[in-house]
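A single protein chain has been omitted; all remaining protein chains appear in their positions.
Each chain gets a letter, A, B, C and D, in the order it is written, and its residues are counted from 1.
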Amino acid sequence: MVDKNQLRIATRNTGFIDPESVESYIAVGGYQALGKCLAEMKPADVIDLMKNSGLRGRGGAGFPTGVKWGFAAKYASDTKYVVCNADEGDPGAFMDRAVLEGDPHNVLEAMAIGGYAIGGNKGTIYIRAEYPLAIARLKLAIQQAKDMGLLGDNIMGTDFSFDIELKYGAGAFVCGEETALIASMEGNRGEPYTKPPFPAEAGYWDKPTIVNNVETLANIPAIIMKGADWFSGIGTETSKGTKVFCICGKINNVGLIEVPMGTSLKTVIYDVGGGIPDGKEFKAVQTGGPSGGALTYKDLDAPIDYENLVARQSMMGSGGMIVMDEDDCMVAVAKFFLDFTMDETCGKCTPCRIGSKRIYEILDKITIGQGTEADLEKLRSLSHNIKDTALCGLGQTMPNPVLSTMRVFEDEYRAHVIDKKCPAGVCADLLEFTVVEEKCVGCTLCARVCPVNCISGKPKEVHVIDQAACIKCGACLDKCKFDAIIKQ
Amino acid sequence: MAKIKSLAELQKKRDELQAVAAKTKNEKVIVNVSLATCGIASGGKEVMEAMKQEAAALGINNVEFTMSGCMTYCFAEPTVEITLPGKEPVVFGYIKGDKAKELVSKYIKSGELVDGVIPASYERIVF
Amino acid sequence: MSNCQEKQKCESQQGFPETLFRELDAFIETLPTKEGHLITVLHKAQSLFGYLPEEIQQYVADALNLPVVQVYGVISFYTFFTQIPKGKNPIAVCMGTACFVKGANKVVDALKQQLQVEIGEVTPDGVFSIDCLRCVGACALAPVVMVGEKVYANVTADQVKDIIADFS
Amino acid sequence: MSMLTITIDGQAVEMPAGSTILAAAKKVGIDIPTLCQLDMEKQFNQQSAACRICVVEIEKRRNLAPACATSIMDGMVIKTDSQRVIEARKTVLHLMLSDHPLDCLTCEKAGACKLQDLCYQYGIEVSDYPGLRNDYPLDASNEFYTRDLNKCVACRRCVQVCTNFQSTKAIAFGDRGFTTHPVAPFDKGMSDSTCVSCGNCVSVCPVGALLSKSKEKFRSWEVSKVKTTCSYCGVGCQMNLLAKENKVVGVEPMDGASNSSLLCVKGKYGFNFINHPDRLKTPLIRKNGELVEATWDEAYGLIADKVKATKAEYGNDALAGLTSARVTNEENYLFQKLVRAGFGTNNVDHCARL
Partner (left out) sequence: MTNSIDELMDSGAIFITGSNTTEGHPVIGAKIRRAKAKGTKIIVAEPRKIELAADADVFLQITPGTNIALYNGMMSYIISEGLQAAEYIKERTENYDELVATLADFTPEKAAEICGVSAEDIKSAARMYAQAPKAAIVYAMGVTQHTTGTEGVMTLSNLALLCGNIGIESGGINPLRGQNNVQGACDMGGLPGTYPAYQSVANPEIKAKFEKAWGVELSDKVGLTLTEIVHKAGHGDIKVLYIMGENPMVSDPDLHHVEEALKNTEFLIVQDIFLTETAQLADVVLPAASFAEKDGTFSNTERRVQRVRKAIKPVGNCKPDWQILMDLLNKLGIEKRYASAEEVFNEITTVTPSYGGISYERLEELGSLQWPCPTPDHAGTKFLHSGKVARGLGLFKPAVYKPSAELPDADYPYIMTTGRVLYHYHTRTMTGKVDGLNKLSPASFVEINPALAEKLGVTDGEMVAVSTRRGQIEVAAKVTAKLKENVIFMPFHFAVGAANVLTNTALDPIAKIPEYKVCAASVKKI
């Protein structure tokens, strides 16, 4: 009965080995890839292998890793840096944490390989301070690897040396953007700057720097060991290998999955994810977090890869997948994401600083029933212009949740502005709780739970809700045993 | 710890470790508890402790406890993987309350399956 | 003698014990360079002092030879850093997407109502403070509430009372 | 340095590698509006590129690019006036204006305000996206200028000039998101900062957020501007004197070889002595122990007589003159000529050593 929809490359060891034991990692072939690079390959060979494998950045944008390494290798410098971006910022994604907590040496090994390939010998892991366990296990792993001569000076007896330090994030989503991340690593406000120059040319301390995400790195030792052909044989035409997703929200099997690129959304949701709980209807899945968009039943058969998601106005992002059911209001979801980006925008460029606030305000207006059709137009045009003018990736993708939900759920938006109704029954200001006379038996339970005492009626008589005083908390609906209260 | 001086030394080390692991696998029950952040938050450490106590109480002493990171079945935390000597590993989820003791007294002691088994739905790369 | 040490001759305005300052000095000594480690030092300072009031910001600025306004600029940028003391039992509600779709905002409302303080505030008796966190990466347990180190999973609004009771 | 060829609005332009699109456009007379761009920053990648008003369309690029901070690449094809570009700029202005008071009628900056000019240029009267505005108290704690952050457009020029050029580092950016704004330490008033009142931030502020306090009210179009050299220390900063009705009412730095558009507190704000009521306005002659007003002829006559008489009675070396390190070369020249040729002595010196 075992269905093998998943293929675990990046997460091949998590859950299997003891993350606090370097022997445990070595026993599954750990550091062999690094050893192979140092003993049998020239740096250029490593880069070629990476290029041929087709591995693309798993942090979101999908830039080919080998090409990035090639750029950094090209610039001459006494110092070059390999940075591991472990500032997992997407709310609803935790694959990086899982890998770091479950298989830290895998990431260290990959960073050293990157250092060897580009001609650098310093590595920095920029990790969220909110991940204490991952930090502790990384520190331990670095020490163990140094003690065994797998990191530090003259690795495995060669003249290649590579050291890794940790730097902590401090709660800023924008630091996932590589230029902001570099600013933050240097101890500054995490404000992005205009590229070019790209970090590969002038990054950390103005030195050539490659920034790779945890999941990207976690693939690398396997690629070195099993070859470019093996890796590029997995996935789709443009997207090779696998992708780790965190599926959560309204889904039965909440958890971490790793599937080959090109797996359909349907497989992910129904076969791997076990479908929607409580017999509810699948409505949408948000991929790419606050930078992404909503996929719907229309997209269920689409193979998941970088290009297909972008074509559907979403994006791969780091791999968060939030599943929503019929009870979720897409306007409210868009508002939730804008609330997030509005807080997280660094505030440097005008479109993002003020634009996120204005989009949020318009969405808020819509959810409280004060929106107009003109507002929908404003939303669209403002969103397009922000995408066009914002400084960094955060601002350029910030309107995506709005644009994608408007594309697919325009009806829902229109219901809010024209009918002043929230079809999913989420937006409190647009709801009305009413008593169905035929069903009410006058048990008084609803009146007793109402926190504002707006339900009146004598025992055994039909009760009435005072709409003016009702705060739409839904307590009466939950309590009524006779389905006599409806929300609409 | 002795430093590894070459790729050959590393390969030798790996082979040694694998040999030890294979031996253990044939002789002992291996209990692997998922102890990533969510596993710990769901009570993974308590599960491990309860199982140790129960094993001691029942006089079962060929059990080796290990820990690992996330087993990916977040919906079923805490999760425990048990490998009986010579058998394939089995993952049990939803280990709440007395379930931990039950795993010892039933599955480890007599190979009797309890509910909460999570089938592996993946293929895993090894090299 | 560095500026900060000179200043340390005087009493700490907030009455922080001198040993904490010495511990911070010792930590700074272990850094390979002062340059680029402002955030590192602020993490350490916050872990020692609990929060980063003006006095500590000035101390860190002097110790790293940075303008204090730069230190303030950094602190006010990152949500992890706080300039006001947290409650004895800091409550943090995860507001990641998974928690949101599972109703974390209702939990927040319940907490606010129960403790009669707003997000980012401390109860008058200093026992609790409420903050909203970006994702803590435990989405399977959504909604997640942390009180200090203790994690509560799958929290609903009606459990809030019990959680608070655990610490009262 | 290698030369690259690009096309802007259909015109081919040849520029050295490392030039910005902005510079290339300027060379062929194409005006790209700017706001946060700071002329003092010579390297394109030092520009904050925060305001996004200078965005242009580059063929084969997904997003619009800021002309001030994007270096040219060979063969680049750029459009600066497409519908897409105009719409984007208008949106940026609408957004800026949505967080800005509309008090141009009384704002001191009117007429010299970049935001006002740009809104005029793009025909924007009120913002399409009204919403919550930031609300900060006016900070008048500095002796020489006021800071009204409600008018701030977060262009960062003040922080750039204070940090990178003046190197005082009295201000930085604080907060995040919608409330991101320039701050003094702990977001208090400027008087609580290390500010040395050089006013260089005021000089570069494109809007009315930083304004010099002024005794005389004046509108930017009412003043004449004359470029001159500062009369304080030996640096020789270049500056414009702003004059209205024969009064100097303000100073603005100019880009001189020695000052590179900077001034200090004395140069920027120490000009009120010029029209001070205590200025000497007429010659004075001591009569009966008192200095009394006299005509120039009386004064000249008295001096000439006294010089001639002294020379005759005591010899030339009984006369002496102290010239001044404060006056012009021409005047120093004439003074030593007066002492040497007129008094007939070399007893001339000045306080170079003091």
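Operating definition for what follows: a contact is a pair of C-beta atoms (placed from the backbone, for glycine too) under 8 Å apart; a residue touches a chain by one contact, two chains touch by 3 or more.
Just so you know, these numbers come straight off a predicted model, no measurement behind them.
Residue D:Gly342 is the one among D:Gly18, D:Gly189 or D:Gly342 that touches the chain missing from this view. Counting the whole complex, the residues of chain D in touch with the unshown chain are 143-144, 164-168, 196-198, 213, 224, 226-238, 241, 243, 246-248, 256-260, 262-267, 269-276, 278-286, 291, 296, 299-304, 306-308, 310, 313-314, 316-354.
We adopt the following convention: only the chains that are shown with their structure count from here on.
For the interfaces A-D and C-D, the C-beta contact count is higher for A-D.
The centroid of the Cα atoms in chain A and the matching centroid in chain D are 47 Å apart. Rounded to whole angstrom, the centroid-to-centroid distance between chain C and chain D, based on C-alpha atoms, equals 43 Å. Per-chain Cα centroids separate chain B from chain C by 36 Å. Chain A has residues 97, 131, 172, 189, 248, 254-255, 344, 346 in contact with two or more other chains.
Contact with two or more other chains is made by residues 37, 74-75 of chain B.
Because contacts link the chains in a way that matches no line, ring, star or complete pattern, their graph is best described as other. By the definition of touch given earlier, these chain pairs are in contact: A-B, A-C, A-D, B-C, C-D.
Residues of chain A that touch chain B in their complex: 1-9, 11-20, 23, 26-32, 35-36, 38-39, 97-99, 101-103, 131, 133-134, 144, 147-150, 156-157, 222, 225-226, 248, 252-258, 272.
Contact residues of chain D toward chain A in the complex are 45, 47-53, 55, 63-64, 66, 69-71, 84, 87-88, 91-92, 95-96, 98-99, 128-129, 131-132, 153-154, 156, 173, 175-180.
The residues of chain C lying in touch with chain B in their complex are 136-141, 144, 151, 153.
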